[in-house]
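To start, the structure itself, in structure tokens.
Only one protein chain is missing from this complex, and each of the others stays in its spot.
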Amino acid sequence: MPGKTGIVLSAAIGLAVIGAGYWGPNLVRNAQATSGLRLEYLCDLDAERARRVLGGYSTVRVSDSLEEVLADPAVHAVAIATPAATHLPVAMAALEAGKHVLVEKPLAANYADGRKLVEAADSRGLKLMLDHTFCYTPAVRHLAEIIAGGELGTIQYLDSVRINLGLVQPDVDVLWDLAPHDLSIFDAILPPDIHVTEVAAHGSDPIGAGKACVAHLTLRLSHGGMAHVHANWLSPTKIRTMVIGGSAKTVVWDDLNPSQRLSIYDRGVDRSPAGELTEEKRARTIVSYRVGDMVAPALGEREALRAVMAEFAESITQDRRPLTDGHSGLRVLALLEAASESLRRGGVFVDVKQEERV
Amino acid sequence: MPGKTGIVLSAAIGLAVIGAGYWGPNLVRNAQATSGLRLEYLCDLDAERARRVLGGYSTVRVSDSLEEVLADPAVHAVAIATPAATHLPVAMAALEAGKHVLVEKPLAANYADGRKLVEAADSRGLKLMLDHTFCYTPAVRHLAEIIAGGELGTIQYLDSVRINLGLVQPDVDVLWDLAPHDLSIFDAILPPDIHVTEVAAHGSDPIGAGKACVAHLTLRLSHGGMAHVHANWLSPTKIRTMVIGGSAKTVVWDDLNPSQRLSIYDRGVDRSPAGELTEEKRARTIVSYRVGDMVAPALGEREALRAVMAEFAESITQDRRPLTDGHSGLRVLALLEAASESLRRGGVFVDVKQEERV
Amino acid sequence: MPGKTGIVLSAAIGLAVIGAGYWGPNLVRNAQATSGLRLEYLCDLDAERARRVLGGYSTVRVSDSLEEVLADPAVHAVAIATPAATHLPVAMAALEAGKHVLVEKPLAANYADGRKLVEAADSRGLKLMLDHTFCYTPAVRHLAEIIAGGELGTIQYLDSVRINLGLVQPDVDVLWDLAPHDLSIFDAILPPDIHVTEVAAHGSDPIGAGKACVAHLTLRLSHGGMAHVHANWLSPTKIRTMVIGGSAKTVVWDDLNPSQRLSIYDRGVDRSPAGELTEEKRARTIVSYRVGDMVAPALGEREALRAVMAEFAESITQDRRPLTDGHSGLRVLALLEAASESLRRGGVFVDVKQEERV
Partner (left out) sequence: MPGKTGIVLSAAIGLAVIGAGYWGPNLVRNAQATSGLRLEYLCDLDAERARRVLGGYSTVRVSDSLEEVLADPAVHAVAIATPAATHLPVAMAALEAGKHVLVEKPLAANYADGRKLVEAADSRGLKLMLDHTFCYTPAVRHLAEIIAGGELGTIQYLDSVRINLGLVQPDVDVLWDLAPHDLSIFDAILPPDIHVTEVAAHGSDPIGAGKACVAHLTLRLSHGGMAHVHANWLSPTKIRTMVIGGSAKTVVWDDLNPSQRLSIYDRGVDRSPAGELTEEKRARTIVSYRVGDMVAPALGEREALRAVMAEFAESITQDRRPLTDGHSGLRVLALLEAASESLRRGGVFVDVKQEERV
């Protein structure tokens, strides 16, 4: 087993999946397909549920005891898919047992809990990775690359719509349920010199669920730009669209159009150099328009969770930071907490705790 | 000519179109095709521009003098398509000359000016009608009918997206340019017992145009619901979508899909009666889901502006309120003013002046 | 194990999947998830390939010997996913060993071979079922129901487009590769009193592959209607659309639109009763148009192959004909053979061997 010592052993990393609910089966399936991992356990308080997930043909062990699993030296790492409120105790127990941790979003139920986990992992030299699944899609990888490469120019605005007839969660509102996707994507694609300074959130609960089911999130960016997220559990149609407007090009990402997820438009509005204009013409002609071609880049079709598993395994064997490490999880938590505070305070802008970006 | 006296003459209503810019040609074309109207003039300060609009085969007169046009007794009504800042003097002159007025949105540059026009029209028994064109589309007519008929149940939320690569206007920001469409549509379809109480607006100007080019508008409704408008001049793709969520059904209106503009979904999330549940089950099962069929009603394809012209003519000959009268124009102005104040004040909610709805 | 005797045992049916190539893994996965089945073997000449398919966590046995598998009394049935040319020997061996058979389309490499299999199964009282997967989708089940219930009226035409950038097969042309899907769907939804009488096929091989890569198939129906299939391996975009035109309603099935696969239009052209018309008006007014609403029925999202497996298991335990039995496979083979003959003879219409429909 690899670790701080830098010695990388060829043997696979023993993994236990904790939680056999909604997302656990996906972790199980992808862990089994990842060459660097060896799935040892599926652990759930309800052992019967875990057995059903594994089906009748599996050699993977079932356990209803986290202690048992963490005590097994064949387990080097855990992937946690339990409710957010349990992330702190489960992940902390794993870290204290010397296990690397991959955890579902959000990292924890609040920023303070999340920070404890980050510090616990850092102090032990263990990996703490967030399963920000969308960040591992070919679309987001491509977006991150072309933004880093300057193809879009300066980012002017981001607009994300994530609406569908969704499961009203018992423990969290629509922002905590859906917006982590958008916020972690923003985190993955924005250049390092741009961060979110303030957040305002508006929400409504038209069905009397006791929490916001429709929400709008406005983010002020450090360089003057704006980002917006519309999250909605009540829409009869499913929309997963993000527009990233740049000074040079603008991308429309439609995640429900597999044959053309990304459309990169050489279209936009430019500000003409004011110097060229007489005072009279200035009012009307401060802008000019580009209407060029659109390119839809060829993207591979790869299951993102497969790439998550590979990154987790690699970050352990190569003893390096995973792409979506605990700090990315903290940045998302800081945004969610600010959003919740804005919701409580009637939609005013709320400052966002600043977390390092590497 | 018909009037307050109730005498309806068979002769057509003499009309002058004022303004030969962007929208004027559409008024000219539709006025000529409306049987109850007789187009007498196209009036513009730039007579050459007016001549170009009419083309080389027209018997319609050109004038560069509003006074001349208003002095002509053959002119009973005017349709005004000049910049918003000129609506007050132009429309007031027309009303003072005893002419009925159809005016482009917004009614005036601000609420106070708009009110002067409404009062001037009311005191003279003249029609003052807003060209809220979208309210005359078959889609909005159908929406208004099924909402009034109760098919959607209680309106829970409205969400409108109106984005495209748009002309950055010299005199107004994106909210004043685009949102009047959405706000007048809301006004036309919301039941009379629901009104907007507060408005918050967030905007950004990423191209340095000196005004908001991207804006988000959140409206609080009197019964607890929420409405949202996303207006954007910088999007490379054009989107014109509105979702109207109801407790019984939800409609998605995609105005760019002529073969299926309205989709009425019998889908949604319902709150289960709490009484049926044990305390334990309550947290998880307070909601239930409907997933029924979708119906796309057959809608006629009629040019909305043709219906605007017909309504204007009919409201005069029948001496009745037009569907989108001056008060609807005032309600939209009240919302726009509140939105601008919210923009200035950093996005806080601002109370909306209440205007009668009939 | 159930059988001719009518005794239905509660024990699951032991199954072996034969062939670990393109489709085999899907059979393995779905067999494991089907409660009435017990997957005993994955059999492939290349045992290593079979092992890779099962992965590192499976209790299912691998075998490279068909004989071994067929000799095992725990195996009651086989699911065959080997190349079409091998269907005859593999399936015949299974039948001769007393095993029920589920076989990939097409049933065999030609009609005569297929007939041998049908007769072998019938004479032994064994099930011979075709994996006509699409026939088990919720969309086709719904189509079959509403056609049987008369909602569409008389079927007037069918038009199927199945094009994409496809794998050019080494052994078959595009018709034998893709058209079995369309032909088996037609077979499943057409009323029993309508059958295909003649077939004409046009094909081209623009890339020099040595076989048709683009093909058009025209089917004459016994009641005077027409059906058409466009199959194409060379299209850069994927289209999976079928239109079923009826005298009362018309359905458009877009299989790539998961949120609206079926659209049922109350639109069409009707022939007016000639008697009502004067001779003069007759030429122009023999038709009238309906433009009514469109309904998109709510369909479940179920993996079709899961339903295939369930039907195979049920047909065995209940000792009844499976929905897509050997005769449906023969009907498809008769159409494919006629199509190939038409291709060879320059596109003339070729009579289709008539096979019973029950």
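The chains carry the letters A, B and C, assigned in the order they are written, with residues numbered from 1 in each.
The working rule: a contact is a pair of C-beta atoms (placed from the backbone, for glycine too) under 8 Å apart; a residue touches a chain by one contact, two chains touch by 3 or more.
The shown structure was predicted, so the numbers you read here are calculated from the model rather than taken from an experiment.
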From the listed residues C:N110, C:T197, C:S235 or C:N257, report the one that touches the chain absent from this view.
-> C:S235
Could you tell which one of C:G36, C:P180 or C:G245 touches the chain left off the display?
-> C:G245
Answer key for C:P106, C:P180, C:G225 or C:P297 versus the chain not shown reads C:G225
If you put the missing chain back, which residues of chain B would it touch?
-> 32-33, 38-39, 55-60, 237-238, 259
Missing-chain contacts on chain A, rising order, are 260, 263, 266-267, 291-298
Residue list for chain C contacting the dropped chain reads 154, 156-157, 159, 161, 163, 165, 168, 170-171, 200, 202-204, 206-210, 213-214, 216, 218, 224-226, 228, 230, 232-237, 243, 245, 247, 250, 252, 263, 265, 267-271, 283-284, 286-287, 289, 291, 294, 346-349
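Here is the rule we go by: only the chains that are shown with their structure count from here on.
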Could you please state the distance in Å, as a whole number, between where the Cα atoms of chain B are centred and where those of chain C are centred?
-> 53
For chain A, which residues are shared contacts with two or more other chains?
-> 237
